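One protein chain omitted, others in place.
Chain nomenclature is as follows: A, B and C, assigned in order of appearance, with residue numbering initiated at 1 for each chain independently.
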Amino acid sequence: MAGQLSIAKALNDALRKSLENDPKTVLMGEDIGKLGGVFRITDGLQKDFGEGRVIDTPLAESGIVGTAIGLALRGYRPVVEIQFDGFVYPAFDQIVSQLAKMHARALGHVKMPVTIRIPYAGGIGAVEHHSESHEAYFAHTAGLRVVSPSSAHDAHWMLRQAIASDDPVIFLEPKRRYWDKGEIGPAADLALHDARIVRPGTDATLLAYGPMVKVCLEAAAAAEEDGRRLEVVDLRSLSPVDFTTLEESVKRTGRAVVVHEAPVFLGMGAELAARLTERCFYHLEAPVLRVGGYHAPYPPSRVEEAFLPDLDRVLDAVDRALAY
Amino acid sequence: MAGQLSIAKALNDALRKSLENDPKTVLMGEDIGKLGGVFRITDGLQKDFGEGRVIDTPLAESGIVGTAIGLALRGYRPVVEIQFDGFVYPAFDQIVSQLAKMHARALGHVKMPVTIRIPYAGGIGAVEHHSESHEAYFAHTAGLRVVSPSSAHDAHWMLRQAIASDDPVIFLEPKRRYWDKGEIGPAADLALHDARIVRPGTDATLLAYGPMVKVCLEAAAAAEEDGRRLEVVDLRSLSPVDFTTLEESVKRTGRAVVVHEAPVFLGMGAELAARLTERCFYHLEAPVLRVGGYHAPYPPSRVEEAFLPDLDRVLDAVDRALAY
Amino acid sequence: MTVKSTARARKKAAPGVPDTLRATGTDAQPELVQLLTPEGERVEHPDYPLTTTPEELRALYRDLVLVRRFDGEATALQRQGELGLWASLLGQEAAQVGSGRAMRTGDYAFPTYREHGVAWCRDVDPLNLLGMFRGVNHGGWDPNEKNFHLYTIVIGAQALHATGYAMGVSKDGADDAVIAYFGDGASSQGDVNEAFTFASVYNAPVVFFCQNNQWAISEPTTTQTKIPLYRRASGFGFPGVRVDGNDVLACLAVTRWALDHARSGNGPVLIEAFTYRMGAHTTSDDPTRYRATEETEAWKAKDPILRLRTLLEKEGLADEEFFTAIDAESERLGLRVREGVRGMPDPDPTLIFDHVYSEPHALVDEERAEYVEYAASFEAGENH
Partner (left out) sequence: MTVKSTARARKKAAPGVPDTLRATGTDAQPELVQLLTPEGERVEHPDYPLTTTPEELRALYRDLVLVRRFDGEATALQRQGELGLWASLLGQEAAQVGSGRAMRTGDYAFPTYREHGVAWCRDVDPLNLLGMFRGVNHGGWDPNEKNFHLYTIVIGAQALHATGYAMGVSKDGADDAVIAYFGDGASSQGDVNEAFTFASVYNAPVVFFCQNNQWAISEPTTTQTKIPLYRRASGFGFPGVRVDGNDVLACLAVTRWALDHARSGNGPVLIEAFTYRMGAHTTSDDPTRYRATEETEAWKAKDPILRLRTLLEKEGLADEEFFTAIDAESERLGLRVREGVRGMPDPDPTLIFDHVYSEPHALVDEERAEYVEYAASFEAGENH
């Protein structure tokens, strides 16, 4: 896998490798066969692995996740594609009451190696229900693991790690970054749930994941011109969160800003702020600030830019944090 | 309504008054007719208002909420009962994608006066799916209002206010308190979304709602014996939260502990801690601490006491807060 | 998967199936109600008599042409970048116009995202429909103004709204009826099947109008069902009919019958309009990846507009002048839509906060204030 691959292709390759390596791996979803998925993440896979491994399903998300659970009970390792973020809710009961709890209910007797891939978040000018950031619902749910990559390398390796995990993983794909390219290393260099310091800095820590990592990197670059050295941490995992890495960074910089697209109120930033404040109380020079979506349905695309955190909003928060 | 009424009866009376006052009010749910609901909250109402106003529905929660939306579009004011907390998830799409967003999607042209009553949280020794505290899912969802009373008076008046509201309200009933009694005043003394200081104090603020208010009051009483004066604030509303009242209290006491049954990770406490830290940064002597459920499925009833916050865990947190 | 993995799975039902079960088998060839053949022949159906005046036929023709023109214009506007997306109804004009024109003023329609032809019949301004595809709103029209609900994108959800609305109609003692539109793919959703149950047990005056356009994006109808979709209704205890969805007269007659059946207290009806999605699923889709051109070509011969034109011409019900006038009107419509869309202003970003709730909400108010202040800081040039 030398050279630059898009995140989309990196994911496609990860699925291919997973199908190759384990005959029990099956892909399920709407339009993932001949079409290769609306984002082409499963492109070519049905042709190569057959309709029995890359399964076009009826149009029913609860049905997809529910039957994936049954397949897992039979020893399969289903990888489900939910076509868009906004269409996962019909499957909510199967995810939070069935999939998430099965292992505990069975006192560990059965495993639930089900990966649910969801292209999520906004920024692509889509109509409603196609730009949701619902990670907080899943991260709040015990029994689920929740991750979101931000680079081609991580997309590839984290998906393979997610599929290999014997626990259910909600795998959130930052759809507006599908076409961003990057080098894919020869192996996973981190465990699935480790955070990554993607840019070291000293003055404040930016905490982000998925689509917002790029925005934070750009903000950090811009801040550098003003002589501010911002550290950027890519959480990568939202359940569990790698608080060890986060705490170390925040204790060093004394200031933190969390950035995500999801509404701020009860978004991931709430937990990060609460817990980091507890863990770094005497080190914080300012409250952990949050930049995110508003408490509103995701807006029509012509105003989504106002909804989405951007470089300016991030830097504005950094200004405020530094002003304490 | 002189004398002491149980919360259950206070709710029953509120439904009766709402049915009397507005012919467009209809109740919908499973077993709410002849049986009067599994908790008897609708006891006698079908007999008095008929099957057209108190409607036993098919066993399908998405269907119930979805048709309630349709009835609201036709000018009705549906009050839905979900039988137990754990059974609301099949209706999740209808709640978060349809009900919550309809008013915004229609640019305000249609109102969604739908109240969804849910007996929630634990402490009654029930089997699984009957003790869930899922308020964070709803409070994170823009377009929904979320409230939870803790006394008979509030149960009665808040339910009437919720039904009268033109917005969707998730009305969370602390089921283990259904049989607690209290006096019901002649009128609502607070707006639906106002918090209430239920016990004034000076040393630290306990923040709670629903079933945990009583635990906090008991903790405060116990603490008083040790010479500690704890203020207890009943949030009453989780979306929106009355931060004005909370902030004033926390600035006064300098310390806060949030208590809820829901898992701590991304529970309401996360938002309260994050936002209060921001608003009271220079007043806080200690981080806002949280006492709540663990990141685990609600456990079998024989160990639920270990899962649920109790007086000891609350006081333990107060000790820790005061030790800063 | 169609369970290709085991040979066994490919077998047909064993001959040993007991007789009591035969009735539920999948063998019967469904009758397709047709009043106007692809060749433009007017035929009769005993159960769905229809008398039409030449004027009515011309009006239907006008609807079909204008709806197609509007749709084509929208597709073009999407290509020009004026719309973010468009879901074309090409090929489904008859199903939509036939059913739409069967409705009375007091009836109510719950559409998906593709019912532009129904919107047309409900007299909804076409420009309203485009707002959502342009990204200036999520629909945003007043559903109660024309009894046409907002477009619903989450597949199947509106079937329950329609059913609840119809329950309300019953409670009001009104004799309105309701139509819930959805597609073949939607038939698999729990919500649609729950709607069938609610409508049936409450005897709600709702007609379920399923446009089986053969495709749910890239999935053929066989991915959703093994038997004709109209037969789903029988499992829920109400009538189902399959109608030629490219025959505007049959769609009109069957829907009119179904609405009357429903409004007279006989409960729901399922209509399966057998039609074809001639275009891509939406402008983002590439159907060459999953279906053969021959299939699409074959359906061209069944074009819903052509056959009505043939009838009008053959029977001498419309002259050249009429057709020319329609073409001209069509041009005017295209122009109005084009100009209307181009002139559609972007909303003010504070729209984000405007209608989250109908009554004040402290958090939204606070976030709005913060946003306004933040935005003003740019205008004032204070920032950066």
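Just so we're on the same page, contacts are C-beta pairs under 8 Å (C-beta built on N, C-alpha and C of every residue); 3 or more make two chains touch, one makes a residue touch a chain.
This is a predicted model, so every value here is computed, not measured.
*Asks:* Touching the hidden chain in the complete assembly: which of C:Gln96, C:Thr112 or C:Ser188 does that?
*Replies:* In the full complex, the listed residue that touches the missing chain is C:Ser188.
*Asks:* Hey, which of B:Glu128, B:Asp194 or B:Glu224 is the one touching the hidden chain?
*Replies:* Per the contact definition at the top, the residue touching the missing chain is B:Glu128.
*Asks:* Considering the whole complex, not just the chains shown, which residues of chain C touch the missing one?
*Replies:* Residue positions of chain C that touch the missing chain: 1-3, 5-6, 8-11, 13-14, 17-21, 23-26, 31, 33, 46-48, 167, 170-171, 173, 175, 187-191, 193-194, 197, 200-204, 222-227, 231-241, 257, 261, 264-267.
*Asks:* By the contact definition given up top, give the residues of chain A that touch the hidden chain.
*Replies:* Residues of chain A in touch with the missing chain: 26, 52, 57-58, 60, 62-63, 65-76, 90, 93-94, 97-98, 101-111, 142-143, 145, 165-167, 193, 239-244.
*Asks:* Spell out, residue by residue, where the missing chain touches chain B.
*Replies:* 30-31, 33-36, 38, 50-52, 55-60, 62-63, 86-87, 89-90, 125-129, 264-265, 294-297, 299-307, 312-313, 315-316
Going forward, only the chains that are shown with their structure count from here on.
*Asks:* Which one chain sits nearest the middle, judging by mean Cα positions?
*Replies:* Central chain: A.
*Asks:* Using mean Cα positions as chain centres, tell me which chain lies farthest from chain C.
*Replies:* Of all the other chains, the one whose centre lies farthest from chain C is B.
*Asks:* Per the centroid of Cα atoms for each chain, what is the distance between chain A and chain C, given in Å?
*Replies:* Distance between chain centres, rounded to whole Å: 35 Å.
*Asks:* Which chain A residues sit where two or more other chains touch them?
*Replies:* 62, 86, 89-90, 128-129, 265, 294-297
*Asks:* Going through chain C residue by residue, note those that touch at least 2 other chains and give them in order.
*Replies:* 137-138, 154, 190-191, 356, 361, 363-364
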